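The other protein chains are all here in position, but one chain of the complex has been omitted.
== chain A ==
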Amino acid sequence: MGAATDAVDDDEREFGAEDDVVPAVKSNNDVDYDDADADARRDAPRSSSSSSSSSATTSVVYSPELLGVYYSRLFPYDLLHSWLSYDPSSINPGNGKVVTPAKASSSSSSSSSSSYSSSSLSSSSTFPRREFSMTIEPTPGSEVYIRYQSFSSREDLAAAVMRRRPTKLDIGAVFNHPPKDNKSLPAGKLQTVERELVFDVDLTDYDEVRNCGCAGADICPKCWTYMGMAMGVMDAGLRRDFGFRHLAWFYSGRRGVHCWVCDESARMLTNEARSAVASYFEVNLGSDKNKGFNLSAPLHPALARAYEILEPRFVDSVLPEDGHGLLATRASWTRLLLTLPKAAHPVASRLEERWGRSPGRDATPREKWRELKSELASFVGGRGGGAKAPKTLSSSDRVRIEMWPVETVFRQTYPRLDINVSKMQNHLLKSPFCVHPKTGRVCVPIDADDFDSFDPFAVPTLASLVRELDEYEARGGGGNDANADGGVVHDWQKTSLRGPFERYRKKVLIPLLNDERRSAREERERRAAVVGDF
């Protein structure tokens, strides 16, 4: 690893820590992804491959050769560049298409790299000052980390990425000077000026509440539900509380999600403001040893909303047997009841007795949860037929009991952010559209309005993409579906990346750039008004 590894996000640190450099031909990790791969094979029946790079066995999801194909044919340089330049002119207002070279290749892979040549000379002012950094493997087993890269244009970026074939590409801040001039600038001269507000949620931080058997970098559909919950809370909070409108969510390629808040106001936030926003979302959930985390009553509006979002999902996917089984077996509900405050022990023993009485035909976890909540409510409220709290119940005990359901739901499901990623303008985060070297999966955009239908196991891998390209070309273009090749300009449109990429362009990029255009116009008019020169 290079010198400056301190400012890098978790995925990066994990590389170093494991000291387990990605082998050129993957064999050891396949087992985790066999199922997903099998699915992919079913979905896309294998055809005899013409491309030399996909001649390896189908269980190879990632290799330097596949990565080379991805970078030269599939990587959406224009989407990345349009976004990071915040330049409305990089997108055609008429049809909302990203402006691309007129005669882009439709099939030949050899011409695709040279097709980026003439456009975007009028690169916006921020893109050339944006820091990129690359993790490269000059030889298998060695890893070099290069910081302070910057590129004057999309073509520059594309050329460097194709030449270096980074196993990972990180995006940093926009600086006052192109960061590649770092060495020639006096020390301290290079300073960050703006940066998206970013959030990183990672399932590794959920180990203590993952009863599905996963730990560390493993994920399964059961624990992935936690990511959907985290996204729901964060998305609502960032939009409604802070008024941000341009949130871009991405799969991190393995076990988490990244959120990039791209509003101009977010990009300009100081480090101090970033810390405050991150702390606003942070709830200290206590640790394994110190279970006692206490929420104060009443619940802050942001937390009350989080509870409204989380509780139904908690009931659906955490409580039942096929979730994390919190109320599914006698042992598990006994464990849960033991976490009730001491003062509520009459409720616990009542329920323990009732639920244990009729094994086999007892209430469902969902019914048990409702029962538990209503018992607690009537216990402190003194109504109903349940156990009654003694008159001496202290007000702090009362609060503890009232807050217990919220605390339980939060401990299990509240977003666990890696807030260090969010605090500094200068922190690097993995670029969207990259490929995770361990899984071979693309860091695809996730549709903000449709978190729940996102399936990390259906995300295309390098191998499946190359196969799709081959198949597309074997069909001689459009294929059976007449609409499918309408407007195919990029090779990625020939693959299953088309859906997520085009949704991202339509729902994130275009609204973002339209806003940029609007605010640029307003700024021009404001300035003109100041000097009285319209």
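Note that in this section a residue touches a chain if its C-beta (ideal position, glycine included) is under 8 Å from a C-beta of that chain, and two chains touch if they have at least 3 such contacts; residues count from 1.
Criterion: contacts and distances are computed from a predicted model.
Hidden from the displayed complex is a chain whose UniProt protein name, among "DNA primase large subunit C-terminal domain-containing protein", "Sec63 complex subunit", "Chromosome disjunction protein 3" or "Mitotic spindle assembly checkpoint protein MAD2A", is "DNA primase large subunit C-terminal domain-containing protein".
From the options A:L185, A:L299 or A:M424, the residue with contact to the chain not on display is A:L299.
Only one residue in the set A:S125, A:S279, A:S396 or A:S453 touches the chain that does not appear here, and it is A:S279. Touching the omitted chain from chain A are residues 240-244, 265, 269-270, 272-273, 275-277, 279-280, 296, 298-304.
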